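For this view, one protein chain was removed and the others were kept in their places.
This part shows chain A:
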Amino acid sequence: MTDVDEAITRAHQEEWARVVASLTKRFGDLDIAEDAAAEAFTVAVERWPLDGVPPNPGAWLTTTANRRAIDRIRRESKRDDKQKEAVALAQIQGPDEPSLDERSVIEDDRLRLLFTCCHPALAPEARIALTLRMVGGLTVPEIAKAFLVQETTMGQRITRAKNKIKAAHIPYRVPEAADLPERVSGVLAVLFLVFNEGYLSSGDHENSVRSDLTLEAIRLTRLVRVLLPEDGEVAGLLALMLLIEARRTARVSATGELVRLDEQDRGSWDLALIAEGHALVRERLAAVANGGSRPGRYQILAAINAVHTSVRDARDTDWSQIVALYDQMLRVDASPIVRLNRAIAVAELDGPEVALAEIDRLDLDGYHAFHATRADLLRRLGRSGESRAAYDRAIELAENAAEVALLTRRRDQLGRI
């Protein structure tokens, strides 16, 4: 990669959302903002290798995108007053990058953009697609590939979402304080879905765009953290993602089999990501101890992952602390899946029999992890026949190839009866 290529990649990562956000604010139209931002980057790819990288790439891109947007609005006569006004204003002031003290307003614009893309009136899959396009700057083909759908389908999904935002007047602003916690949790849900989509595909070497989604989700969550530094759940989600991402290479073997946490090569964990995740968890623990709001789902999950990643040997894991954290989690979300995960920790603390009694009460027959957990507990109890049947069911339900490989090997290790 040449220096110019690198500068363009960096500018894309750092400036895309800013350019889209400031143009959306100015022209009141996501479509214009998206197209003009894309055009500005195309011009950068053409010009920068010839003219050199401008001293302030962000300002250059915003100016270029603004000019493109204005050209387009002039070309199309059917434009509303807000856009005509923006053009008129640009003629007086020049379409230049705002001064540095206006930078905080720009941060605010990116936040508006995020809240608009994750608005609850949009379908969940549209929120994900729109966030990756408008805030993340991924192209439609990239998003389509990552979510394993046709490019035209993904294009339509994004277009429909933009049309709804316009027609239904979904506002372009940060929600009122009273609505903020709920709306932030909506944004975090979108980011976690993006992360999980990438995480679940790890081991799927055919499709690196898909596994890159974890990095994209982390990047966007870092951005939200910059914009909402006081929010505990934002910090919690970032910590959770970092602590999961830290184990990425250890999670799938060279032969493409899922490696369980207790069997992972802990020497290959990313210590920098773990240290960052732990620091965030400590920050939240201190905040809660100082009378901050009670930790939500992401902070608790991050804490659980922090316990797992704080020991070099799986046998030193503090299971009582993990069970205690799952008890906290049950107060936030008393779902059978949380109970299942709690039971896995209980098995380490009180033995497989106690854990099995707990999970046999759960109504999770359609969930592969339920059967995989049962299979494992039954194997440990020497109930081989039942264990085999549970592995069979888990393999039948599992979708991830790496997981199927692990479950198959486990099942085939059982002696013949």
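To be clear about the criterion, a contact is a pair of C-beta atoms (placed from the backbone, for glycine too) under 8 Å apart; a residue touches a chain by one contact, two chains touch by 3 or more; residues count from 1.
Assume contacts and distances are computed from a predicted model.
The chain that is not shown carries the UniProt protein name "YCII-related domain-containing protein", picked from "YCII-related domain-containing protein", "ABC transporter permease", "Na(+)-translocating NADH-quinone reductase subunit B" or "Benzoylsuccinyl-CoA thiolase".
The residue touching the chain not shown here, chosen from A:Pro175, A:Gly256, A:Gly292 or A:Pro336, is A:Pro175. Interface note for the absent chain: among A:Val45, A:Ala121 or A:Val226, the touching residue is A:Ala121. For the options A:Met1, A:Leu50 or A:Ala167, the residue in contact with the chain missing from this view is A:Ala167.
If you put the missing chain back, the residues of chain A touching it would be 80-82, 119-121, 167-171, 175, 179.
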